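My questions will all concern the structure given below.
Missing here: one protein chain of the complex. Every other protein chain is in place.
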Amino acid sequence: MSDEDVSKKNTKLAKKLLLVAVAMFGFGYALVPIYDVLCEWKWIERDRPDDIKKVPEVAYKVDMSREITIEFMTTLNESTPMEFRSEKKQLIVHPGEYHTVNYYAENKTDKVMVARAIASFSPAVISSYFEKIQCFCFDEQTFKPREAKVMPMRFTINPELPEQYKTITLSYTFFDITEKSVKK
Amino acid sequence: MSAVIAEHDDHHADEHHDHGPAKGLLRWIITTNHKDIGTLYLLFALAMFFVGGSMAMVIRAELFEPGLQFVDPMFFNSMTTMHALVMVFGAVMPAFVGLANWQIPLMIGAKDMALPRMNNMSFWLLVAGVLLLASTLFMETGAPSAGWTFYPPLVLQPITVGTALPFAVFAVHLLGISSIMGAINIIATIFNMRAPSMKMMDMPLFVWTWLITAFLLIAVMPVFAGAVTMLLTDKFFHTSFFNAAGGGDPVLYQHIFWFFGHPEVYIMILPTFGVASTIIPVFARKPLFGYASMVWATGSIAFFSFIVWAHHMFTVGMPMAGELYFMYATMIIAVPTGVKVFNWTATMWKGAMTFETPMLFSIAFVVLFTMGGLTGLMMAIAPVDFQYHDTYFIVAHFHYTLVPASIFILMAAGYFWLPKWTGHMYNEKIGQLHFWLSAISVNILFFPQHFLGLAGMPRRIPDYAVQFADWNMISSIGGFIFGASQLLFLYIVIDTIKGGTGEKVTDEVWEDASKHSLEWTLPSPVPYHTWETPPMLVPTEHVLDSH
Partner (left out) sequence: MNKIKKLFAGVSLMALGQEAAQADYTLNLMKGVTKVSNDIYDLHMLILWICVFIGIGVFGTMFYSIYHHRKSKGHEAAQFHENTTVEIIWTIIPTLILIGMAIPATKTMLELADVQKSDMTIQITGKQWYWDYKYLDNDIHFESHLDEASEKAHRIKGANLNAVANYLLAVDKPLVIPVKKKIRFVLTSSDVIHSWWVPDLGWKKDANPGFINEAWTSVDKAGVYRGQCTELCGRDHGFMPIVVVALEQPDYDAWVKKTSEQQKQKPDLSDQHHEQLISHGESVYLKNCVGCHQIDGAGVAGLIPAITASPKVTGAIDPLIGFLQAGTSKMPAFSKLKDNELAEVITYIRNDLGNKVGDDIQPNKITPVYEDD
């Protein structure tokens, strides 16, 4: 094989390998939707905006034999100057019953504030059985200076929830996104 | 058994060429000669080894006693971050690329690397990347301090990262492009430039391990580049890959990072295996035991490295199925790694061993790497890792698999091939002194860190509770001795280049080395141009069982 042939072969191979490298760069980005799919399958414990479906109210047969303790957890990210709490810390429900829990949020500053609440469940598998009819999560909430809001969350627990789950936690974290939404 | 020495006409090589090396400094800037570029890589890596090493000295000095002595916690965090980045991307990886540049063409009978101009470019991109990274050290807000893993949201926090983030990200891009180009070159060289008489299963193991490493590089460096690009857009362009407020997830970053990070670990260790498998048979005067199983073990370790990444994140809150899967998959890696260690031991068994410095470093590698591997096996057990994770036990583990493994083998490679490259013998007495000082102090440095981790000392802290004081002090003393000992290596390298002991080395340098690999059939020092005509026959000592 002449030097020229080898050199052509080399260039060809290099181009192919470069293509692989570029494809792998894309693969890095593809991991993002792959991760979402895995989340949907509950391989990874977290929720996504579209995971929190607001479903219409249906009549489940209430399972009076089971009691489920729901804990409501609230967190403010980055010490956002807000007041944020749920009216109840805990609630004992029967699967299939409908309940409404009010959340109270208040802007404690003299400026307009845009915030968004992110929900998370523990154990994560719960999110497919925890059906929200009304909810404020993932919505952009604009607070006027010193404005206080009462935000209701209406939900039920699908009676198909596996037996072993007796205590579940629903967490909301409020993120101050004023800066981001202004810049957008 | 008899090695067949290839015919070569390299003594006349220069006559065929109308040019030798260019004169002066320009030679090194424009060179496309694989030996020159190999030398550049190796010298650059050596320099970075000392830069990264001085950062380690700062860390160990601060940890010498409890209380904050010398540095601010933020600078301490910058030091741990930069120490890791400089050592990984500036020292270990370039050193192996340098070895590949020098050795692969010599070992496979090629006259140069496949893409010589790209070869030059990939070296200078490496320099640019490291300089860009180092420039952050001189910024008012300091170098990156969120760990070399760059976990968000910490790495995106204004009070943590200051102005360094975009520089660090672009540095990673440059380093990534440089390594990918280097990897492409190595693959093309191995596939297309081999002497016609050398089949794949005739290649020395160093060539095999580098071939597999190069594929790993091409597969994962772009993923890392993607991950840091996402950090950059999250920070400056309002994307929300890792920001929970926008529907992202910081844990996603960790998955992407370790999808790169775990193969990266093997990128640093597979060529190490290759060099060890090259050196040990020469000094045992025996063929390598289980050549084919070595190749298969290397391949399967590389394959497994893609499917075990989340064992770096057992405590992050994965579902049970994930925890168990990553635990089992990780445990399996112990099998091919074990095969390698057993093969090296069997190669030594019933040999006629001599213990020159390269062999000493290689034996220390087998012993100490095995210790690092065994603690690795302990950490694979997910529930126990809940205790080990992010403690000094982990620090001890990965330093055992990097310092007395990769670094020791790089030293061994230096002692092994320097006489060939320069035509001069190094000073064996100082070499042995360097070995014993290094081998003892590296254990004083890292072994106590196992105790510290088990006793509850977290990693990446600048100050600690007083009950950890004794072992930290011992570890620091070991660190200072280890650091100082490496100056001997620097001396030996310079001394050998300048003429060494003055003893004229033979063409094969080490007894019967030419039975093992092609480079020992060339004259010493190796001429500027080699294998203008490919060798007709290749030594087969190392590949006996594949035939």
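Side notes on the structure shown:
Lettered A and B in written order, each chain numbered from 1.
In this section, a residue touches a chain if its C-beta (ideal position, glycine included) is under 8 Å from a C-beta of that chain, and two chains touch if they have at least 3 such contacts.
For clarity, every value in this text was computed on a predicted model and none was experimentally measured.
The undisplayed chain touches these shown chains across the complete complex, A, B.
When you scan B:Val169, B:Ala245 or B:Ile492 for touch with the missing chain, the hit is B:Ala245. From the options B:Met48, B:Ala114, B:Val130 or B:Val341, the residue with contact to the chain not on display is B:Val341.
Among the residues B:Trp28, B:Phe50, B:Trp124 or B:Tyr151, only B:Tyr151 touches the chain that is left out of the figure.
Although one chain is not displayed, chain A still touches it through residues 45-46, 71, 73, 75-81, 83, 89-90, 106, 108-111, 118, 120-123, 146, 164-167, 169, 171, 173, 175, 179.
The missing chain lies against chain B, touching residues 1, 65-69, 72-74, 77, 139-142, 145-147, 151, 153-154, 157-160, 162-163, 244-245, 249-251, 284-293, 315-317, 320, 323-324, 327-328, 331-332, 334-335, 338-339, 341-342, 345-346, 348-355, 363, 366-367, 370-371, 374-375, 377-378, 381-384, 386-387, 389-391, 451, 454-456, 458-468, 470, 473-474, 544-545.
One rule holds in what follows: only the chains that are shown with their structure count from here on.
Per-chain CA centroids place chain A at a distance of 41 Å from chain B.
Partner chain A is touched in their complex by these residues of chain B: 114-115, 118, 180, 183-185, 187-188, 191-193, 218-227, 230, 238, 241, 244-247, 249, 251-252, 255-256, 259-260, 317-319, 321-322. If you check the complex, the residues on chain A that touch chain B are 6, 9-11, 13-14, 17-18, 20-29, 31-32, 35, 42-46, 48-49, 77, 116, 118, 124-125, 138, 173, 175, 177, 180, 183-184.
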